[in-house]
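Shown here: the complex without one of its protein chains, the others still in place.
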Amino acid sequence: MSDTTRRTILGAAAGLAGAHLITPASSAESQPPALLGRVENGKVSLPPLHAPSEGGEMLANPDPVAKRLGIAVVGIGHLTLEQIMPGFAEAKHVRPVALVSGERDKAHAIAAQYGVPEKNLYDYKNFVAIRDNPEIEAVYIVLPNALHAEFTVRAAKAGKHVLCEKPMATSVAEAEQMIAACRQAQRTLMIAYRLQYNTAHRTLIDVARKKTYGELRLIEAVNAQNDAAPGQWRQIKALAGGGSLPDVGLYCLNAFRYITGEEPIEVTGRITQPKGDPRFREVEDISHFTLLFPSGVFAAGTAGYSMHENRRLRADATDGWFGLDPAFGYDNVAMEIGHRASPANAREQSTFTPRNQFAVEMDHFAECVRTGREPHTPGEEGLQDQRIMAAIYEAAAGGGVVKMAPSDRLDATRGPAPDAQNG
Amino acid sequence: MSDTTRRTILGAAAGLAGAHLITPASSAESQPPALLGRVENGKVSLPPLHAPSEGGEMLANPDPVAKRLGIAVVGIGHLTLEQIMPGFAEAKHVRPVALVSGERDKAHAIAAQYGVPEKNLYDYKNFVAIRDNPEIEAVYIVLPNALHAEFTVRAAKAGKHVLCEKPMATSVAEAEQMIAACRQAQRTLMIAYRLQYNTAHRTLIDVARKKTYGELRLIEAVNAQNDAAPGQWRQIKALAGGGSLPDVGLYCLNAFRYITGEEPIEVTGRITQPKGDPRFREVEDISHFTLLFPSGVFAAGTAGYSMHENRRLRADATDGWFGLDPAFGYDNVAMEIGHRASPANAREQSTFTPRNQFAVEMDHFAECVRTGREPHTPGEEGLQDQRIMAAIYEAAAGGGVVKMAPSDRLDATRGPAPDAQNG
Amino acid sequence: MSDTTRRTILGAAAGLAGAHLITPASSAESQPPALLGRVENGKVSLPPLHAPSEGGEMLANPDPVAKRLGIAVVGIGHLTLEQIMPGFAEAKHVRPVALVSGERDKAHAIAAQYGVPEKNLYDYKNFVAIRDNPEIEAVYIVLPNALHAEFTVRAAKAGKHVLCEKPMATSVAEAEQMIAACRQAQRTLMIAYRLQYNTAHRTLIDVARKKTYGELRLIEAVNAQNDAAPGQWRQIKALAGGGSLPDVGLYCLNAFRYITGEEPIEVTGRITQPKGDPRFREVEDISHFTLLFPSGVFAAGTAGYSMHENRRLRADATDGWFGLDPAFGYDNVAMEIGHRASPANAREQSTFTPRNQFAVEMDHFAECVRTGREPHTPGEEGLQDQRIMAAIYEAAAGGGVVKMAPSDRLDATRGPAPDAQNG
Partner (left out) sequence: MSDTTRRTILGAAAGLAGAHLITPASSAESQPPALLGRVENGKVSLPPLHAPSEGGEMLANPDPVAKRLGIAVVGIGHLTLEQIMPGFAEAKHVRPVALVSGERDKAHAIAAQYGVPEKNLYDYKNFVAIRDNPEIEAVYIVLPNALHAEFTVRAAKAGKHVLCEKPMATSVAEAEQMIAACRQAQRTLMIAYRLQYNTAHRTLIDVARKKTYGELRLIEAVNAQNDAAPGQWRQIKALAGGGSLPDVGLYCLNAFRYITGEEPIEVTGRITQPKGDPRFREVEDISHFTLLFPSGVFAAGTAGYSMHENRRLRADATDGWFGLDPAFGYDNVAMEIGHRASPANAREQSTFTPRNQFAVEMDHFAECVRTGREPHTPGEEGLQDQRIMAAIYEAAAGGGVVKMAPSDRLDATRGPAPDAQNG
């Protein structure tokens, strides 16, 4: 670029009345015009690029790396490698500082990939030593379900906060034990119900609670997938606690509860366990259940392990329906609304800016740990799901209706709602 | 968990014939069953969770942090803060090692957020000093268009590889100068045509080139947005080189070229510059152009700066149409196909796993730098777009048809196609 | 048009080698070029306008009016006025020749609107006189459910063929009585399961039966609507026989049976009857049921009377899912398919040329009457649904699983499939 051209550029920028461009002093080489970026408490903001009709823009502004909550990830399976480790890179308030695994080579490889120091690799034998590592402020338990209780208790005893994958446990007793241990140790316990922190689900909850389309009457959901040939711990009852119900059906169940905010008073259940399919020697394939809520809302959920991915939810209110399809996957969750807009039937699909669901969930956890606030999905939230799953299995065994106690208020098992901007 | 329960778990795992679970030796506390994860050359693989119908799973397996290509980001505006810095966190082969900015406070804040060492902060005056910093292997130029040429030339002279944002420059001459400088310095020059590395766009290219729906006949695309009130450098001709055409219309133009692989032989153009709207004192609002390709394919593109976001493309072939909607945004790009499937009209929408487009693009750049391979979108790709944009403006000024030379082969301005797994 | 121009036109047409235009002899005034239309047995065909990629075109070619099956419509409520009378205008093989109604003024008005002669108006008292009217070859019974049996029996005794709306009756006994009466009178009895004749539903059945996406595992459907304030016969148990189940839930039930071709072996049921809502003094609001089929397919259906229209169905197979949304309405029924098409998740929506569903259904009925063929949905099809609805209500009352006998073959209660071209 010639000097003349450069001067033209700078002149152009300088001449722009009311512009948010600042022209730097002339120099031998060009200096780009500065944006009027503002920096406050380490957060940067910029003047908007787009008109107000286009929706607000938001810079990421993650916490400085050194200030983020240090987490030890316990278990390095599919979920950890496909979602959680990449999720740290999108998170603002957490960082992975340690790994716990029984497979040494794998742990080393992953540590290198994500910058976890070698000294912070643990196995299940020396797990107790995390107690002495101040970098580790919390653990994220991503183990087979049957081990959630034991490792939560051990972590709490080691003085660490606990984020535990769902299902919380394989029994009501285990869940109660976990809550007690964290309470005793005065550590935060949060169950990783990732979708309660997802913008699409939170928007759906808003639509339901604000009665935008009238009174809620019915909710139906399916969460189904096609599992690989046998061999996974999810197919071993002693490790998983059940089949499709606690693994994927739980998402339907939990959604019915957070959409209504109520607890069911009547539960039914049905399961199938196809003979001859080695995946279902120990656990159910299809699980189906219905819940009746005190307000009269009826909900029906179905999960399965033997069919192509189908994850959807729809809530029917008096004046319209709203739902999610796909509803329960790791990405592309979209909201759908159907209503009458005479002379047409209108159907609206809402798509959201992609965000790693585990990043959002972990950031909420970090904020709770830092501020002492109760998580939106504390142990009690997981415990109630354990109770209902036990009732579903009981109903499925006996064929009848199992009665349950209603809660005395909405969202009785939940802490304050997550910040909107987190989604 | 009691010892009895634990033994049951381990027994269950052990008893599973053909399972990919390995039972660890018994111990005082539980040890989760190990997955048969494999580690090869630092890459981890796991047995699949899902049936083959569900699509292959792929672990991220990023390069160890220390081995990634070190990049200095030049310019810290919206694009850098909203897309590129977060993109590094999703990339496998690159890492941000330095920032170049005229705004010191902002640079410090961002450096802390993303772990860039303070010593690696540069401003435009001391930019030349990057020459002496071996951590900086390449620069990513994210400056106003009119400065692309100057900083590319300076970076090449400093011995650094260059990834430069689009549009490559504000004139054909600048583009030629950039190519020459990088060639002379024997440095890689890649233009950041992010969508040529996006899975949805690559899938669309495949559908077109394989003639899945017959011969291509027509392509039409729109890329429009609603800009904020005046003050942005994009509205200053000397900085931007033009209005909607080089900024967003370029995506339509570039797509027409990479879908066909051809170069246009006839070009027309139309622009509007609404009087009284201060955003359009210097640059056009709407730009519209048509291209005629040697094969007979006709393409029409439209861009605008004064309307709600609308970014779409549709290609019409003899037996079906295929397109993208949204086509050109940073996320949720989806492919659409329309064809006849008697007795119905079938319309297919394909959604893709979200990936930061800049992460994918930067990874391709890093692979090219490491292997010496020519980038898929080298300087020549940008140069040809500059030529066509000049023809469009010429046609818009005169109202006629501007003739251009066809290329002698398909994809004449492009290097080898990016690896499929990158998308 | 001048003579010169006309001659040019004719010359142009004549000069077109291989054209399907025939140039008429010259005359004082222009004669349009003739298409090479063919007439065979009163059916007209024309050369195609569009390329083969565009799907075959099909002329309507209805039967000459005088040759169509003469039908007396019994009952002139919403369904008759909104769907069936307009449906005659789109039908090929039937015509409305008589009306039976208790409201004389209304009958006169409708007769005038649709060209039904006044002499062919009957009321319920002189219904028996249809026996003596040879123009009336059949009746279409569109009365409250509880009257289906009586009027079917009376029509059969009067020597008329019977097309009867669904649900067939309000009890198994009534259904059996209807079948017996028509058999004895040697008259055709068809139940008006309109969707079994709908192209979208037939296409879905094809996808399921051909196992395009593997083995079927699960089907779920909802058919819900929001009824007006009390006063409809549908809310009176003695007239309707039940609430949402026999009215709209029946569509889910029937679809589960025709998609699989099987009969259920286990049935469960749940109903709700909200207190204080005058619409539900006598009948249920929500009805929910599950069916287990011998092949292992599990199906769950839900119907409701108190929520915005939601009519959908989805079938889950091992390698993909397919469904209809909307599924059960009078128009815009669309098919959806979801499957994996790496690297994308593909979702296909199929739309169909609109056709009045009652026109298609009545045409099938007419063909059966004319040829003596058994209808695809004879009385036996309705009877089996009555049996299953009785089991659902029994299960809902007792809370358990009701066992049923499987059928010995697929489609055991159905006649030959309707001609494809009927849809």
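Letters A, B and C mark the chains as written, and numbering starts fresh at 1 in each.
Everything below uses one rule, namely that a contact is a pair of C-beta atoms (placed from the backbone, for glycine too) under 8 Å apart; a residue touches a chain by one contact, two chains touch by 3 or more.
Remember, predicted model here, so these are calculated numbers, not experimental data.
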Hidden-chain contact residue, picked from the options C:Ala72, C:Leu143 or C:Val267: C:Leu143
Which of B:Ser30, B:Asn254, B:Thr268 or B:Thr377 contacts the chain that the document leaves out: B:Thr268
Options B:Glu220, B:Glu263 or B:Glu282, residue touching the unrepresented chain: B:Glu220
Contacts of chain A with the absent chain, listed as residue ranges: 51, 53-56, 199-200, 203, 214, 318-320, 335, 339-353, 420, 423
Where the unshown chain meets chain B, residue by residue: 213-214, 217-218, 220, 222, 224, 226, 268, 270, 272, 274, 285-286, 288, 290, 292, 296, 298, 300, 302, 304, 306-310, 312, 314, 316-321, 332, 338-340, 345, 399-401
Touching residues on chain C - with respect to the absent chain: 1, 5, 8-9, 11-13, 16, 18-21, 24, 27, 29-35, 37, 39, 42-44, 46-51, 53-54, 57, 59-65, 75-78, 81-82, 85-86, 89-90, 102-103, 105-106, 108-110, 112-115, 124-125, 127, 143-144, 146-147, 149-150, 154, 174, 225-233, 236-239, 282, 308-309, 331-332, 351, 353-354
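Definition applied: only the chains that are shown with their structure count from here on.
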Distance from chain B to chain A - Cα centre to Cα centre, in angstrom: 28
Geometric centre distance via CA averages, chain C-chain A, whole Å: 45
Approximate Å spacing (C-alpha centroids) for the pair chain B, chain C: 51
Sequence positions of chain C contacting 2 or more other chains: 214, 318-320, 339-340, 345
